[in-house]
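One structure is given below, encoded as C-alpha cells.
Moving on, here comes subunit A:
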Amino acid sequence: MTIVSSLTPEQRAVAEREVYVETPLRRFASDFSDSRIALLGLAMFLAFISLAVFAPLLAPQNPYDLSTLDLLDSRLQPGQSLSTGQIAWLGTDGLGRDMLSAIMYGLRISLSVGVMSALIALVIGASVGLVAGYAGGWLDAVIMRIVDIQLSFPAVLIGLVLIAVLGTGTEKIIIALVAVQWSYYARTIRSTAIVERQKEYIEAARCLALGRGVVLFRHLLPNCMPSLIVVVTVQVAHSIALEASLSFLGVGLPVTEPSLGRLISNGFEYMMSGSYWISFFPGVALLLLILSLNLVGDQVRDVLNPRLQR
Partner candidate 1 sequence: MKALGLDRPIWDQYIIFLTNALQGDVGRSFVFNTPAIDLILLRLPATLELAITALILANVLGIPLGLYAGLKPESVAGRSVMAGSILGFSLPGFWVKVSLIMLFAVELDWLPAGGRGETATFLGITSSLFTVDGLRHIILPATGLSLFTMALVIRLTSAGVRETLPMDFIKFARAKGLRESRVISVHVLKNILIPIVTVVGLEFGGLVAFTVITESIFSWPGMGKLLIDSINFLDRPVIVAYIVLVATMFIGINLVVDLVYAVLDPRVRLSDAGGAGT
Partner candidate 2 sequence: MRGKILGLVGESGSGKTVTGFSILGLVEKPGRIEQGRILFNGSDLRRASPEELRDIRGNRISMIFQDPMMTLNPVLRIDTQMIETIRAHKKISYDDARVLARDALGKVGIPSPDERLAAYPHQFSGGMRQRVAIAIALLHKPELIIADEPTTALDVTIQAQILSEVQKLCREVGTALIWVTHDLSVVAAIADQICVMYAGRIVERGSTESVLDGPSHPYTNGLIHSVPGNNRPGTPLQQIPGVMPSLLSLPVGCSFRQRCRYADSMCMAEPEFNAVETNRDHIARCWHPLAEGRPA
C-alpha cells in the first residue's frame, strides 16, 4: 500500500497495466459485452435467477401456504388489492393466490429443473461423446447411430414416450429431459474431439504414457469446452421450454411442483371466462426467460466460434 501510494500517477498507471493480464476469461468477457442486446439478455437472465433464488424473501406471499390464501381474493384483476391490503400487481388465480408470487416460485422450479437436467445431460453426453470421438471405430459408429436416430425424432415426442413408459414425477421428468438432451452434447463434443485428437499435444500426452482417463479428461476435454459452453446455454433454454410444454400438457411435474408451464395450463381453464392474466403473465415470464437465454447463447456462440475469431 505504501509503495503504491509513493508512485507518481504515471508510474501507477504503468503498474496497473502490467497487473492487468489478458486471461481468456477476460477476453471472453470483453468480447461478449460488445453486443448490448446480449448484455441486456444476460441482465435479464441474472434478474430471473435472483428472483428465483430469493423468491421466499421477495414474494409478497407464500403461494403454497394454504393458510394465507383467501378464496374471496380469487380471480382479482391485476392491480386490485388482496384482503390483507397488499396489491396483487399481476392479479390472482382461482384460489386467490397472488400471481406475482406464484410466478416467482414457478421460476424457481422451472429454472432448477431446466438447469439441473441440462447439467446432468452435459456430464453424460460429454463423456459419451468424448469417448466416441477419441476411441473411434465400431464404438463410435454404434454411439453415433443411436444419437442420429434420436435426433431425427422431435424432442417433445421422445419426452412424451419416456414419460409414458416411466410415469410422472419430478425425478422422472428430469430423467426424460436428460435422455432427450444428452445426444446434442454427445454429437457436439464428438465432432470437436475428432479434430482435437489429431493434434500434437494429444500425441505428446499419449507418448508420456499417461492413463487414458487423464488424456481424455485433463487434456482433450478442456480443449472441447468452447463448443460445449455454446450448447449448454442453448440447451438450458430448450430444457426449460420442454419441461414447460410437458407440464402444460399435464404430464410434466406433479401438481405440488407448479412450474411456469403448469401455471399457464392452470390459467388456461379460466381464460375462456375472460381472466386472461392467470395464464398470460406466467407465459410472459417464460417467454422472457427463454428469450434472454437465447440472446446470451447467440452472443456466446459468436464470441467462441473459432471461424469468426479475429
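Operating definition for what follows: contacts are C-beta pairs under 8 Å (C-beta built on N, C-alpha and C of every residue); 3 or more make two chains touch, one makes a residue touch a chain; residues count from 1.
Criterion applied: all candidates are chains of the complex that A comes from, given by their letters.
Predicted model, so just to flag it, every value in this text is computed and none were measured.
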Identity of the candidate that touches subunit A (this complex; choices 1 or 2):
1
Contacting residues of subunit A [partner candidate 1, same complex]:
152-154, 156-157, 160-161, 163-165, 167, 237, 241, 244-245, 248-251, 261, 264, 268, 271-272, 274, 276, 279-280, 283, 286-287, 290-291, 294
